[in-house]
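Handing you a structure now.
What you see is the complex with one protein chain gone and the rest in place.
Labels for the chains are A and B, by order of writing; each one numbers its residues from 1.
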Amino acid sequence: MSETDAAIAEICERFGNDRTRLMDIVAAVQADRGGVDGSALDAIASAVGVPRVEVESLVTFYAFFSDRPKGGIVIRLCDDIIDEMFGAGKVERAFREALEIGIGETTPDGRITLERAPCIGLCDQAPAALINDVPVTYLSGDRAREMVAELKQHGDPRKLVHRLGDGNNAHPRVRSMVHNGIRKRGAVIFAEMERGAALRRALAMSPVEVIRDIKTSRLRGRGGAGFPTGMKWDFTRAAEADRKFVFCNADEGEPGTFKDRVILTECPDLLFEGMTIAGYAIGATEGIVYLRGEYAYLREFLEEVLEQRRKDGLLGKSLPGRPEAAFDIRIQMGAGAYICGEETALISSCEGLRGDPKNRPPFPAQRGYLGFPTCVNNVETLCCAARILEKGPGWFAELGSKGSPGTKLLSVSGDCSIPGVYEVPFGIRLDALLEMVGAPNAAAVQVGGPSGRLVGPDEFKRMICYDHLATGGSVMVFGPQRDLLHVVERFMDFFVEESCGYCTPCRVGNVLLRQKVADFRAGRGAASDFAWIEELGDTMKTASRCGLGQTSANPVLSSLQAFRDLYESRLGPDRGDAFLPAFDIRGALAESERLAGRASVVYTGGEGEG
Amino acid sequence: MAAKPRVATASLAGCFGCHMSILDIDERIFELIELIEFDKSPINDLKEFTGRCAVGLVEGGCCNEENVRVLQLFRKHCDVLVSVGECAICGGIPAMRNAVPLKECLDEAYLKGPTVHNPAGHIPNDPDLPLLLDKVYPCHEVVKVDYHLQGCPPPADAIWQALVALLTGKPLELPYELIKYD
Partner (left out) sequence: MSKTFTLTIDNTAVKAEPGWTILQAADAAGVYIPRLCGHKDLVPHGSCRVCTVLVNGRPQSACTTPATPGMVVDTATDELKEHRKRLIEMLFVEGNHFCMFCERSGGCELQALGYRFGMLSPRYPYQFPVREVDASHPDVMVDRNRCILCGRCVRASRDLDGRSAFQFVGRGPEKRIAFNAADGLGGTDIEAADRAVEVCPVGAILRKREGYRVPIGQRPYDRDPIGSDIEAKAAAAAGAGEED
């Protein structure tokens, strides 16, 4: 056995040669060797006892893994629309020039790799990037050049952090330049918390009573879909099994969402308390936090909080006043895949598989992680649950609007003067929010991220809640100077990039829609395209296998609804040449003209020959 | 007697197999001649349109600017434009080059191919030669196409039934056996 094989065998051994821990194994090998090449695939496969192609399948699925070696330092530039609006292009150019490489390339000395990444959860401090695990914010071209110089000198991304952020961002286990940007504190998430109070109250009740409280509070999932949490807990409780699991979905990847990052930084105890309560209520003894790879810089800190809770008897083999009830939590790292925010894909990932969603039924509450009943809740939902147990369901139900009780964390970014996280009661009107965040001239707002809706001023009077403008937290503001079709096109780029590719409508449909938006942007739309878009979008919505594909046509569908005039202004003019608007004869001939060194004599620019 | 409707045909980036299939209608060609008059077509070697046509049948996709020009002419002169055969509909065999960069195609064809004898090492570039497009386009991605007759080539019966339907104003509904992609 070669030395590297031995090192890989040791890594696999550390995770018990357990195929369900392939995410951790591959992450460790990736960190160790800069990539998981063919020989590493073989070594992992033989240690874990799976076919080699299974390992390859996983490695090639996640953006943070690679079957080709990368540099010891990987710079991931956030390329979402908000970062682009705030100068990510200049930052990227500066990095490319300073490193003398392009995107996706590694410096000749093999030390530094430059990549793009979709939203890394720092839209309110854009442009931002991840350098290995280290988030760097408020970038500029100059700052990029300085960072490259520093990295070339000391090679340690952690040393790029010269100023620490607020709150726990300055905690010794975090040491990050990230800012929380909490602009408004509400009564549920950002209120003061007495550690253990909610848990003790819950443990004094029976599990059925706990679930009844959650139901009475009418708490609905905060991730976006809004499923009633009490029902989810009830289903999982009702399922008969030896083992059950509570999962916390901390994979917030919806572009423009960063509120879970702030909860994880400032309120981890509230979250873990919520998970423990959920575990008690449904009869689970194991919990897993699926933490998105982009938030790896919070991991050590969260581990420490968990350890402290164990020491304080709030987690572990017995719970306060309930020696028979055990609950513990482990953190599972993600590796750069938006789809893993979908609950069944998240479970697949935890099982050491590609982040493909699973077929439903069975639902996770019946058969989830490793086949056991699993309750997957969003970070914010679990925090709400803890607060409900602490303050009572009636108190919670009084907050917010009728169908949407409680508060909601909104991550606000874009063309506004005070971006950041706002805890507001559900039912707040969008125009009131826009005033609060300093965006009096907003031309459009993307509510709920790309999978949500693009709304125009006509709809600014509508309320943010499940029944009107639903959102998992993302609110992106666009001023009148923005090209909204470009925004839509970038959102479609995102979905093309992040579709898992499992089912036809999502895998193909997103590509087709993106192409169509590009046609419009180039002034090549056709009147018949409107029906074409709506029909394709309808099929994607109806036939896609999971929420990603069911909502990924929304950027186009909702913008077409709210800003049809924008599309109409980009219809191809009738040049009388019989060409379809989307056909571009000049583009089709460009390469040939270049190779031949002569211009077409048939198509000279003033088309219509023939 | 009223003037007979005119029908034009063309082979773009195709193999003329679809035109052969048109001829495969055999003795029905006499009936056809009763029904129509051929305008621009390789069948009568008429090079230019002489007037407005009821139906244009186009074989082959667009691989160069000349194909595009002819297709444009057909769209302009024909009331109903029909893509005939797989090349017109999906690019067909010529579209296999779409997976290869244009430069490599030319190099392979004129410089490096195993059967190439080209001591001068020139890639033909006479101004009379139409420039190639970046890829082979199906006809309906260039101009609006009204009907598609599938097949490689479409069976003579399909072409016959389609023409009769179009010229007599009946709906074009081919039976299962006549819709084949090969």
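To be clear about the criterion, a contact is a pair of C-beta atoms (placed from the backbone, for glycine too) under 8 Å apart; a residue touches a chain by one contact, two chains touch by 3 or more.
As the structure is a prediction and not an experimental result, all values here were calculated from the model.
*Asks:* Considering the entire complex, write down the shown chains that touch the omitted one.
*Replies:* Looking at the entire complex, the absent chain's contacts are A, B.
*Asks:* Determine which one of A:6, A:53, A:208 or A:370 touches the chain that has been left out.
*Replies:* That would be A:53, which touches the missing chain.
*Asks:* Return the single residue from A:16, A:38 or A:110 that touches the missing chain.
*Replies:* Going through A:16, A:38 or A:110 one by one, A:38 is the residue touching the chain not shown.
*Asks:* Which one touches the absent chain: A:206, A:318, A:542 or A:604?
*Replies:* Result: among the candidates, A:542 touches the missing chain.
*Asks:* Tell me which of A:443, A:512, A:526 or A:595 is the one touching the absent chain.
*Replies:* Spelled out, the listed residue whose C-beta touches the missing chain is A:512.
*Asks:* Taking the full complex into account, what residues of subunit B touch the chain not shown?
*Replies:* The missing chain touches subunit B at positions 83, 86, 89-93, 95-96, 98-99, 135, 138, 140-141, 145, 147-150, 152, 176-177, 179-182.
*Asks:* Since one chain isn't shown, list which residues of subunit A touch it in the complete complex.
*Replies:* The missing chain touches subunit A at positions 38, 41-42, 51-54, 56-57, 60-61, 337, 339, 354, 359, 361, 496-505, 507-512, 515, 532, 535-536, 538-539, 542-545, 582.
One rule holds in what follows: only the chains that are shown with their structure count from here on.
*Asks:* Round to the nearest whole Å and give the separation of the Cα centres of subunit A and subunit B.
*Replies:* 49
*Asks:* Using the touch rule from the top, collect the residues of subunit A that touch subunit B in their complex.
*Replies:* By the definition above, subunit A touches subunit B via 577-580, 582-583, 585, 587-593, 595-598, 600-603, 609-610.
*Asks:* Under the definition above, what is the set of subunit B residues touching subunit A in their complex?
*Replies:* Residues 65-66, 68-70, 72-73, 75-76, 102-103, 106, 123, 125, 127, 130-135, 137, 141-144 of subunit B touch subunit A in their complex.
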